[in-house]
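A single protein chain has been omitted; all remaining protein chains appear in their positions.
Let's look at chain A:
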Amino acid sequence: MSQNKIQLDPSNNNSRVTWEGCSVLLDINDGDRLVFARLTAASTLKIGNKNCSLQPLVGCPFGSLFQVDNGKEGPVLCRALPSKEDEAPEKGENQISEELRDNRAIVDDNKAQTLTGEDIDEMRRQGAKGDEIVEALIANSATFDKKTAFSQEKYRIKKQKKYAPRVLLRRPFARSICEAYFKKYPNRIGFLRVDTLSLMLSMANITANSDVLVADMVGGLLTGAVAERLGGTGYACSTYLGDTPNSIDIVRIFNFSSEICKRIVRAPLSDLSLDQNGTSAQTNSHEDVCNMEIQSNDQISSSVVMENISISSENVVSDIVPETTLSPASKFCKAPKAGEKASQEALKLWKENGFSSLIMAAPEIDPWNLVKDLLPLLSYSAPFAIYHQYLQPLVTCMHNLQIGKMAIGLQISEPWLREYQVLPSRTHPCMQMSGFGGYILSGTRISGS
């Protein structure tokens, strides 16, 4: 089975063409809707009130654009070339001064459009393309010619989105996954914004061949982002308190090769802790055995569940897009399993050498509570980055680290991100922005002696 997997997943994790079973991000109407999906024979995407098969997307290069056309058996996704209308001749700076029209004559009485819903349905039945419907709507609008050039453009875009929706095929990366979650379900990722995540990866010096200690209570986003930077080298060791590992379901959205998945491991904090004397190590290893049995049972039962009702496990992925329905996938399409239990050799190595960095996003936990146990597991001079959505717990944590002389270069930072609309004569910051993306406490572990 693993042989099959390898054949199906391009060994190059950086593949730019989709394959059967790969995870994709669908950008509908220029970012209006972001949908994660797994491309299987049966998966569909709901657009408007119709379901479109995602099969035409298999084997296409990422970046391809699709348009919904009316096929014999309902709407079908067809490859579309990027429109040339974006390349409209440069009107440049004069545009505004030449504009003589304004909206004084436009009255909102719902009489401007003479085309009825029935007319449009009839056009659809006759196989009219979405773009043709948009043109018809414009031709039948009594007020279109009176609008300013800007609002004509707005009108056209609005109608195009409704009658000729476009779907852009994107590669899922930490960037797009974080953005999509932040937009739709920010609480599931602890309100961790993409710029904050990017800062954490820098501050924790995440790079190939490092052994990164990860405390991820943001659904696997952090673990996935770290693994993406490791590229199948080193380790992302996701640790947890107690017996139940935190969910890292989001990792499945990344198209990780099995090489990368193997580098994502989990270990309870109790297994990582440095033993004060040799004898307790013995008892610990006993517990390990027990834990492992429980763990492996869990894994068996959970994988059974996955095969039987892969619908529900796929829903984990597509959760972010309740509108999408994905049907049972063949089991070859499963991403290779990430998050196995860390091997004894790996645990031993980490105890001897220490982790090369710590990265933490546990928005529900008092950071100091974890940091005081995790920091001693780091090599001397190892950097760390700790995320929290509240300032005060980080302040307390920073103060305690200072008092305890455990770290230097301590700093709490908060990124501020503003997007701009850049258009000829219409450049300004976007009207809506995220006002808060979280706080990071960063620093470097020092040697106590």
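Things worth noting here:
FYI, contacts are C-beta pairs under 8 Å (C-beta built on N, C-alpha and C of every residue); 3 or more make two chains touch, one makes a residue touch a chain; residues count from 1.
Here is the rule we use: contacts and distances are computed from a predicted model.
The subunit not displayed here is recorded in UniProt as "tRNA (adenine(58)-N(1))-methyltransferase", chosen from "DNA-directed RNA polymerases I and III subunit RPAC1", "UV-stimulated scaffold protein A C-terminal domain-containing protein", "tRNA (adenine(58)-N(1))-methyltransferase" or "Mitochondrial import inner membrane translocase subunit".
Remark: the omitted chain is touched by one listed residue; of A:Lys50, A:Lys154, A:Lys183 or A:His399 this is A:His399. In the full complex, chain A contacts the hidden chain through residues 13-14, 16, 61-65, 81-82, 86-87, 90, 171, 173-175, 194-195, 197-199, 201-203, 205, 207-210, 228-234, 352-354, 356, 366, 379-383, 390-393, 395-396, 398-399, 402, 408-420, 422-424, 427, 439, 444-447, 449.
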